[in-house]
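One structure follows; several queries about it will come next.
Here the complex is missing a single protein chain, while all its other protein chains stay put.
For clarity, chains are labelled A and B in written order, and residue numbers in each chain start from 1.
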Amino acid sequence: MAAFFSPFLSKPDTVSRIMLQVLLALLPGIAMYVWYFGPAILVSISLASITALGTEALMLKLRDRPVAPFLKDHSALLTGWLLALSIPPLAPWWLVVVGTAFCIVVAKHLYGGLGNNLFNPAMVGFAVLIISFPAQMTQWISPHGLGQIELTFADQLRYMFLGILPPNVTLDAITMATPLDTLKTHLHLDEPIRQILDMPIYGRLAGQGSEMVSWGFLAGGLYLMARRIISWHIPLAYLGTIFAMAGIFHLADPAHYVTPLFHWFSGAAMLGAFFILTDPVSSPTTHHGKLIFAAGAGLITYLIRAFGGFPDGTAFATLLMNICVPLIVLYTQPKIFGRKGRKP
Amino acid sequence: MLAALLAMSAIAIVLGAVLGYSAIKFRVDGNPLADKIDAVLPQTQCGQCGYPGCRPYADAIANGEADINLCPPGGEEGIQKLAELLGVEPKPFGSDAQPKPKSVAFIDENTCIGCTLCIQACPVDAISGAAKQMHTIIAAECTGCELCLPPCPVDCISMLPLEENVANWKWKYPVYALRPSK
Partner (left out) sequence: MSALFKFHGGVHPPTHKTESTATPITRLPLPARLVVPFRQHAGDAAIPIVKPGDHVLKGQLIGEPQGFVSSAVHAPTSGVIEFIGPHPVAHPSGLPDICAVLIPDGKESWIEKVSVDYRNTPIAGLREHLRMAGIVGLGGAVFPSDIKLRPLRGHSIQNIEVLILNGAECEPYITCDDMLMRERAAEVVRGGEILRFMLGAGKVLIGIEDNKPEAIAAMRAAVQAEGLPFEVAEIPTLYPSGSAKQLIRVLTGREVPSGELPTDIGVQSFNVATAYSVARCFEQGEPMLSRIVTVTGNVTQPRNYEVLLGTPIADLLAHSEPKTDTRGYLMGGPMMGTPLPSTDVPLVKASNCFIAMSDALFPAPPATLPCIRCGRCADACPADLQPMDLYWFARAKDFGKTQSYHLFDCIECGACAYVCPSHIPLVQYYRFAKSEIRAREQDKLSADRARERHEYREFRMEREKREKEEKLRAKERAAQATKPAATGEVPTASDAAAEAQRKIQDALAQAKAQAAEAQPRNTENLTPEQLAEIAEIEARRARIRELAKSDVEAPKE
């Protein structure tokens, strides 16, 4: 159908292209993941992709919406990828499928589909999984060279789909706690930070391997900013707040609080800053609102990490701040042209 | 027991006095609710609601004697507004009272005999003319109430739906295909 309404020109930008750029920007992080943790993550990404597209198509059909244009917008794919990247790569296949299906069906389509979800769908899926299946959600694979035994790809597949480990191999031998988790456990045992960080799991800034994945996400995020897919507000405010909070506590008590850089490069901080919090649908539209939103998320993330029960807090911080978005937007309406210096 | 009774009575007396005093002090003349309802009504004065004009209908609604779905010229939107104002559920029009497109009366001047009956019937003085002179509707003032139709002995008045022209044309709600055209 020809354009009936002005303007008759439009930028060749489409939702689909924006989402594709975001998927592309995830690739460096994924490459690092594969390098340090093996190709199992690719399997869970593929599983999540298939599930995401399948449930999306199903929901569109049920809601009597055209399927093709919405599948081509790649938003479901992105949700699937983000969820797969936030859960352990050795997680059983059904965990990925259930989580992704929950993201698409409940967090996205029950709220009205693309553009209408109040919460970040991937983080809703993550929260559901970590609450419902805590055991499976801690099966983090050991980084390359650190585990007692390394599984071959075939063995990994067999475990993911059939739950069968090779003989004489226990789950503990191939998995280990995440750097944030290890830190938390040992701090509870009153060990000083310096001693904890000397453990082999830690690398130069944070966890061995996982810090490199964070570098990958940082690179992808900077690419998105350079392409103007995302603005600088959310990453800066989020990472800045984490840095400030961690900095204050670290300066006050270096024996019990790790450095800001440790926080930046562990857990989902980079993924959250550039890929999760920046989801346009569930974040504020105003620039000031974005700053407040991301700063709040940074604060909550730090509080959960330093004082809460979970090792990482990005997911819950995102969800908690998602709730506040309408209010934040309401109070951060920009002054419009011709009303500067007056009440809005 | 006695103390409690006394205390309760004392409170009742004090509060009653305050209420009584405020009823006198803050007394509002007229019926403010009816004013608000009247402001929502379209002022066609057509009497389709069964009341002799918009104001009586507003009074009746305010007193709880009339329903809110009796005013076809106000349209669905009128019902919506009344429902909002009164905090009640909107309800659809009855089958005998359906909204019609906005119209103005038109006098066929060849047929008009100048009897002035329509002039007497017009609630907003929108018909000009004199006895044995031809009458004309002042279209800008006509509310389309149709009250002039029954008294006319020669049926020379007809209702013409308001025509859309360049001056009163409205932009339409954008309607576009979600599916790409085949």
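Definition applied: a contact is a pair of C-beta atoms (placed from the backbone, for glycine too) under 8 Å apart; a residue touches a chain by one contact, two chains touch by 3 or more.
All of these numbers come straight from a predicted model, not from anything done at the bench.
For the chain not shown, which residue from A:154, A:189 or A:336 touches it across the whole complex?
If we include the chain that is not displayed, A:336 is the one touching it.
Can you name the residues of subunit A that touch the chain not displayed here?
Considering the whole complex, subunit A reaches the absent chain at 1-11, 13-15, 17-18, 64, 66, 69-70, 73, 75, 113-116, 231, 280-281, 285-286, 329, 333-340, 342.
Tell me, which residues in subunit B touch the chain that this view leaves out?
Its contact residues with the unshown chain are 38, 41-45, 53-55, 108, 110-113, 115, 123-126, 141, 143, 153-156, 164-180.
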